[in-house]
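For reference, the structure discussed in these notes is given below.
Every protein chain except one is present and positioned as in the full complex.
This part shows subunit A:
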Amino acid sequence: MEKEALFGKTLEELQQVCVELGLPKFTANQLTDWLYKKPVSSIDEMTNLSKKARELLSEKYTFGLIDPTRVQESRDGTKKYLFPTIHGKYIETAMIPDKDRKTVCVSSQVGCKMGCLFCMTGKQGFQGQLTAGEIVNQIRSIPEWEEVSNIVYMGMGEPFDNLDEVLKSTQILTSEWGFAMSPRRITVSSIGIVPGLVRFLNESDCHLAISLHTPFHDERQKLMPVEIAYPLEEVLREIRNWDFGRQRRVSFEYIVFHGLNDTPAHVKEMARVLDGIKCRINLIRFHPIPDTPLKGTDEATLQEFKDALERKGITTTIRASRGQDIYAACGLLSTKTLMKN
C-alpha cells in the first residue's frame, strides 16, 4: 500500500493521525514545526519525536516533499520549476525575484477545464486536481522557499474549481502553526466561478484577483467560455456586495490584445462596470502562444490605455513581463513535457 504524505495536512488532520497511532496530541504541533518551519525532508530527521513515534509514523506515512525535476532560469532571474504530480503529470511553478521580493506563482490544477482562448494550459485539457500538499510543495520544495515574500495562485488551473484544496493550502500558508505568512501576501486569481468566489470571500482573507480581459459580454464569451455560465455582471455583483475592509484587495487582470480590447470603448465600459468597486487593474502584455489568432498590443497603445483608465479614476498598473526567454507563460513547459512523454 502506498504511504500517505504528512506534508499538506492541517494541524487538525495531524492531530487525528496522532490519535490513530496512539501518539500524544501535542506530537501534532511538533509535526507542524518539522513539516512547515524547518529545513528537513524526512521523518527520521524529526529528532524531538521519540524513536517509537518516528517508527510508527514511517510505517504509514512519508514526509511528502516532491522535488522539481527541471528548472529553467531566465536572464532576468525568473525561474520556472517543473514538478511531477502524484499521478504522473506535470505542473509548473514560477519564482519571480524583484528587488527585495520573491514571488512564487503556483498551480492549483493539472491542466484546466476553462478553455480560455489565450491560455496555453487550457490546451492540455483537464488532467486532474492538485492536493493542498502538492500546492504548498511548490513553495516548500524550491531552494528559495525561506525567502518567499509573496504567493500568487496564477499558475496552471482555476483555483475556484479546486477550492477545497486551495483553501486548505492557504490555511497551511497563513496559520501560525504553518508558514505563518500574512494573507495580505497571498493573491488567489480566478476567472470568476461565482459559488467558489462567494465561498472564497467568506472563508479566506487572501487578496482576490479576477481575470476580466474585456467588459463586454459577447466579446468575453468568445475569449472565456466561463462567461456563458457565470457572466461578469454576476461576478461583479457579488464583489460589489462584499466589504473588503481596509487591507484586503481586489484586482482585475486584463491581458491587452491588439485591436480587440484596447479601444476607448473598452475604457468607457470598464469605468461603467467597475463603478463602486475599490480596485486596481493590472494590465498584462500578451505573449503569443502556438496557434493563437490573438496578438499583443503595442507599447504605445498599452500606455495610452493605462492613462485613459487612470483618467477615469481607476488605479492601473502594467505588469512587468518576466521570464520571456524561458516560456514563463504558464502551461508552455508542462505542455511540451506532456507531449514529449
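As a convention for this text, a residue touches a chain if its C-beta (ideal position, glycine included) is under 8 Å from a C-beta of that chain, and two chains touch if they have at least 3 such contacts; residues count from 1.
We adopt the following convention: contacts and distances are computed from a predicted model.
Look at the chain that isn't drawn here: its UniProt entry, checked against "Glucans biosynthesis glucosyltransferase H", "Oxidoreductase", "Nickel import system ATP-binding protein NikD" or "Tripartite-type tricarboxylate transporter, receptor component TctC", names it "Oxidoreductase". Screening A:203, A:275 or A:325 for touch with the missing chain picks out A:203. Touch with the chain omitted from the figure is made, among A:122, A:215 or A:296, by A:122. From the options A:60, A:87, A:222 or A:280, the residue with contact to the chain not on display is A:222. Only one of the listed residues, A:2, A:100 or A:291, touches the absent chain: A:291.
Not every partner is drawn; the one left out touches subunit A at residues 112-115, 117, 122-126, 161, 193, 195, 198-199, 201-203, 217-218, 221-222, 225-229, 231, 238, 241-243, 291-294.
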